[in-house]
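Here the complex is missing one protein chain, while the rest keep their positions.
Chain naming follows the written order as A and B, and within any one chain the residues start at number 1.
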Amino acid sequence: MPHLTVEYSNNLPQFEADKALMALNQALVASGQFEEIGIKSRTVRFDKFLVGTAPTGRAFVHAKLAILTGRTVEIKQTLSKSLLDALQAMCVWPAGLQVQLCVEVQEIERESYAKTSVG
Amino acid sequence: MPHLTVEYSNNLPQFEADKALMALNQALVASGQFEEIGIKSRTVRFDKFLVGTAPTGRAFVHAKLAILTGRTVEIKQTLSKSLLDALQAMCVWPAGLQVQLCVEVQEIERESYAKTSVG
Partner (left out) sequence: MPHLTVEYSNNLPQFEADKALMALNQALVASGQFEEIGIKSRTVRFDKFLVGTAPTGRAFVHAKLAILTGRTVEIKQTLSKSLLDALQAMCVWPAGLQVQLCVEVQEIERESYAKTSVG
C-alpha cells in the first residue's frame, strides 16, 4: 500500500506520465504515511472521454489514492492536498483548455486485503 | 463531480463509445444532480476479459458512477436506473451473445476530495 491511479484525458500532451508518477510518489513518501516500496502507482490515458456535453475544450486529470482503512480525515485531506499540489506544480497547462484536476482518497478494507511479495 | 467510467468487453463492435458518453452524460445532466461541466466521463475497452468460465458468447458493459457522499439511496437508485436505461436504448445488441449491462454507484468521501480548475 498505497495504490495510486492517475487517469487523464488524451488532450493533454503536456502531461508527462513518468514525471507525474515520480512527483506524486515522492509526495507520498514525504507524507511519512507509507513505506516507499509499497507505493504502487500507474497512469491511464483515456482516448475516449467527455466532460459534460462539450466535445472539445475541456480536459481532466484525476488521481485516485487507495489506502488501507484506519487513517483520520485530516491525514486523508493532507494526502489529497499534497497530491493536488504536485499535479498543479508539474506542468504548464495549456491555454484555451479548461483542465480539472482532482484527487480522491479511497479506502481498502484492511481485514480482507491480501498481499505477498516474491523475488 | 461526478466521475463516470464505462467499461466494456471488446466483443461489442456495436458499442460506440462517443455516442455512449454523450447519451450517459445527457442523462446525468437531466438528473438535475450535477453541474454540467463537472461531469467527467470515459470509456475503457477490455481486450482481455472472461465472463464466468466460457471463453466466448458473453459480453458486458459496466458503468461506474462515482459521486460525493451525502445523497440518498433513492437518488442513487434513480441515477443508476437512468444510466442503465440509456445503455439499453443506445444500441441494438447482437444476437447470439449474452450481454450483461450493469451500473454501479460509488461514493467518494467529500471531506478528503481535492479539486481545482485551471485555464
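Rule of thumb we're sticking to: a residue touches a chain if its C-beta (ideal position, glycine included) is under 8 Å from a C-beta of that chain, and two chains touch if they have at least 3 such contacts.
Model, not experiment: these values are computed from the prediction.
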item	value
Positions on chain B contacted by the hidden chain, ascending	7, 9, 44, 46, 48-54, 58, 60, 62, 73, 76-77, 79-81, 83-84, 88, 93-107
Contacts of chain A with the absent chain, listed as residue ranges	3, 17-18, 21-22, 25-26, 29, 36-44, 66, 108-109, 111-119
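Following the convention adopted for this analysis, only the chains that are shown with their structure count from here on.
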item	value
Between chain A and chain B, centroid-to-centroid distance (C-alpha), Å	21
